[in-house]
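Notes for the one structure printed next.
Other chains of the complex are left out, but the ones given are in their true place.
Chain IDs A, B and C follow the sequence of writing; residue 1 opens each chain.
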Amino acid sequence: MSIYTATAAVPGAAARTGTRTTRVIGVLALVTTAFVVVSAFFLTPADSVQGDSVRIMYAHVPTAWVAYLAFITTAVASGFSLARRHRTLGFDRVAGASGEVGVLFMAMTLLTGSLWGRLTWGTFWQWDPRLTTTLFLFITYVGYLAVRRIDTDPRQRARRSAVIALLAVLEIPLVHFSVVLWRSLHQEASVLSPDGDVRLDDLMLFTLFAGVAAFTLIFAWLVIHRQRLTALADIRQTVGLDAAIALRRSETSGVVK
Amino acid sequence: MNVALSIARKDLQIEWRTRMLLARVVPFALLVMVLFAVALDSEPLVLRAAAGLVWLAMLFSTMLVVQRAFDIETADAAIDTLLACAVHPARVFFGKALALFVQLFALVVVLVTAAIVLYGVTVSGSRVVLLVTVVISATSGLALVGTLYGAVVANMNGRDSLLPLLALPVLAPLLIGASRATEAAFGSQTIDMANGWAWVGLLGVYGIVFGAAGSAAFSPLTESDS
Amino acid sequence: MASDTTIHLSNVVVALGGFPALAGVTFGVGRGELVALRGANGTGKSTLLRLCAGLVPLTRGAAVVAGVDLLVNRVAVRPHVGLLGHRNGLYGDLTAKQNVQFVADLVGATASDVSSALERLGIDQRVASTSASLLSAGQRRRTALAALVVRRAQLWLLDEPHAGLDAAARRELDVILRDATASGATVLYTTHEIDQVAGTPRTITLDGGCVASDVASTIGSAR
């Protein structure tokens, strides 16, 4: 919601995408990230089995969760863009920006996950339900971005991609519960395990959630800037349209009069 | 006559006049099944993967049939007329999905028979009931999802390659569910009948979700602006 | 707006991929009118027809067609409109007759409507039972027109309907259009042929995405 109201200010604003709010978000993101980096590398203990490689967790898990958040944001914005016909494009911009950031974060999950896998399992990839469904989720949103790239009327594109986004978000529970549905190599749901049994020590847990906070802030910052950029591009197009209309009107062939 | 039925009849009429399914899709699907066996290159392996291979072949064939179903609409801009005449887009959706279901059902019957002959699987007794249920629910799912995503990419340049990209990840759960349930019906050691029926339940949920989504989404999708 | 106005456009802008194909069009067409649309290639005639059929969105301005505000819900206009575009909208794998029959099924027309439409457009037994994709260009155009006749729309939009038709079919088409307006339908069609325009009561000429002239022909209305 706050993301959308922030866009409302854009048309009048100067051609910059930053505001005080985003600067605050940016600073907070930097501070939290700094803490997570320090804590992850120096304060938290190494794992008794996995050793130092466990530190990848502080990037791996938050990116996964924030990617979920991004995709849910995309779905919600898409729902609004279908429902609120006269504001379609505003919501569509948020949906698109959030989808892009989500794909970015999901790519980071895959990357950190396969590095971690290399260190602990000895291979980059395992055909495990969680990993496979994660990959499907990733590809689904790559497809979503492919549809957004298609050059048609913006409103039609908004509708088509909104439908895809609303269906795609249904895959998230599939990814999350895949571990429960299939027996699995992948880490059991250790933080949000169904029985509420938390198996990480306090500082590790704190750092993990600080990581989640940091990536959430980065996500918000990126989405706000990204969708304002597209909003500005749209405005520029509108201005361009005025010039184009004038040009078009002067395009008299003088053949038939 | 009901609009959805008119549309389904028209699609089946076209299929009947061109014999596309019989002459081309069926041989293609059989070929895919044979190629898998070749690529795997080992008897016990093939038997173990039989159920998965049947549904994989179905998945690729579905892409062909769906592309065809929307090509005939867009080739000469016929969909414009269709939408102008048919008052409710949901009817168009169900009409096209129905025609697709009929064609895919014929196809899956052939493929299961082929699995029995080619891969040497056996089905008997109460397993037959499970098999029939799986086939019907999974095929409905394929038809609904296929129609929905076919409409998403209809009228788009290069839809041949966009359709699989969008539809296959969404169909992946269906592939897994149908494969596991079919494995149970084929009498595999790794999965029992009760588990098989559980998968069928999931397939049913899947079909209902996409049926609802499709009838709701078809209207915004077909507001063609091209 | 009076209910006898079928098309009411005011300052309509339609941008396609950023290009203003229509750059501020204003005019109105009353119920039962027959209007020819002229203009050089690329001046926006086809875009105007597609706009009225609810196939392209309005970028700016206001448009009300057949009582439907296109800004609010342009899809709602479709049931009232029969469009013949540059492309015919036929299923190549169905016969000419099956094509017309399908449209009849959708709008609830009878089998005798179908055969009378086919007959009017000179589609004989042999042609009617040939796949549309095998027919000659003119035969396909005639089939599309037969489907339009069966459709019985309130507003007819025809994009160069004469192109590809032979002399006999052209004459019949003119009769069909006059019959349609006589029974209360509104007809808007484009053409590049000067002798076609001569026989039409009203001619609107587009240039550069705008209306360049809008004249009533005395010959046409007298004829």
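In the analysis below, a residue touches a chain if its C-beta (ideal position, glycine included) is under 8 Å from a C-beta of that chain, and two chains touch if they have at least 3 such contacts.
Predicted, not measured: the structure shown is a model, and the values here were computed from it.
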{"item": "Total chain copies in the file, per protein type", "value": "A x1, B x2, C x2"}
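Criterion: only the chains that are shown with their structure count from here on.
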{"item": "Chain-level touch network, classified as line, ring, star, complete or other", "value": "complete"}
{"item": "Chain centroid nearest the full-protein CA centroid", "value": "B"}
{"item": "More contacts between chains, A-C or B-C", "value": "B-C"}
{"item": "Chain A and chain B, separation of their C-alpha mean positions in angstrom", "value": "31"}
{"item": "Centre-to-centre distance between chain C and chain B (centres being mean Cα positions), rounded to whole Å", "value": "38"}
{"item": "Rounded Å distance between chain A and chain C, as computed from the means of their C-alpha atoms", "value": "47"}
{"item": "Interface hub residues of chain C, defined as touching at least two other chains", "value": "56-57"}
{"item": "Junction residues of chain B - those touching two or more other chains", "value": "223-225"}
{"item": "Residues of chain A touching chain B in the complex", "value": "82, 133, 136-137, 139-140, 142-143, 146-147, 150, 152-153, 155-156, 159-160, 162-164, 166-168, 170-171, 174"}
{"item": "Interface residues, chain C side, partner chain B - complex", "value": "53, 55-57, 74-75, 78-79, 81-83, 85, 87-94, 98, 102-103, 105-107, 131, 147, 151, 153"}
{"item": "Residue ranges of chain A in contact with chain C within the complex", "value": "151, 153, 155-156, 237, 240-241, 244-245, 248-257"}
